[in-house]
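The complex appears here without one of its protein chains, the remainder shown in place.
And now, chain A:
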Amino acid sequence: MMHFLLLFSRQGKLRLQKWFTPVPEREKKKIVRDMTTMVLGRKPRSCNFLHWKDLKIVYKKYASLYFCCGLDAEENELLALEVLHRYVELLDKYFGNVCELDIIFNFEKAYFILDEFLLGGEVQETSKQVLSRSIEASDMLQEAEIDNSDYDLELGWP
């Protein structure tokens, strides 16, 4: 089971965090700090795996963003790498050539995509088609609601 998924920049700024197990706030901060220092401290061209306490840490760098997740010791590392990669693919498909700024400014969208993909630390759906269909569908629902409500952003104010 995956315990957490973190996205952070090269400077160690957290861009997204998802905790699949309940962790106290203070502990969260400590883990985030440990992860950023550990992962950022790795030399280039090192392998993607670390051990931290009794968790396996699998991370991968995509452009300027580090995707990092903590797994149970029995989990398969390669599978976790695949999960990270699939998530990046999904983001890429949704935003169209995703970059760090997309995730910063639409961070709730990034969460929504993640929630469709993983649930409770397990992969929920592996098919990209099914995933993007459900993401689109819920976005459509949201837009429909906004359209129905006659004001808000659609009023044409400068």
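Criterion: a contact is a pair of C-beta atoms (placed from the backbone, for glycine too) under 8 Å apart; a residue touches a chain by one contact, two chains touch by 3 or more; residues count from 1.
As a working rule, contacts and distances are computed from a predicted model.
Engineer: Leaving aside the chains you can see, what is the UniProt protein name of the one that's missing? Options: "AP-3 complex subunit delta", "Acyl carrier protein", "N-acetylglucosamine-6-phosphate deacetylase" or "Proteasome subunit beta".
Structural biologist: Spelling it out: the chain absent from the display is recorded in UniProt as "AP-3 complex subunit delta".
Engineer: In the complete complex, which positions of chain A touch the hidden chain?
Structural biologist: Chain A touches the missing chain through residues 1, 14-17, 19-20, 22-25, 29, 42-51, 74, 76-79, 81-82, 104-105, 107-108, 111-112, 115, 119-120, 122-127, 130, 134, 137-138, 141-142, 145-146, 149, 151-152, 155, 157.
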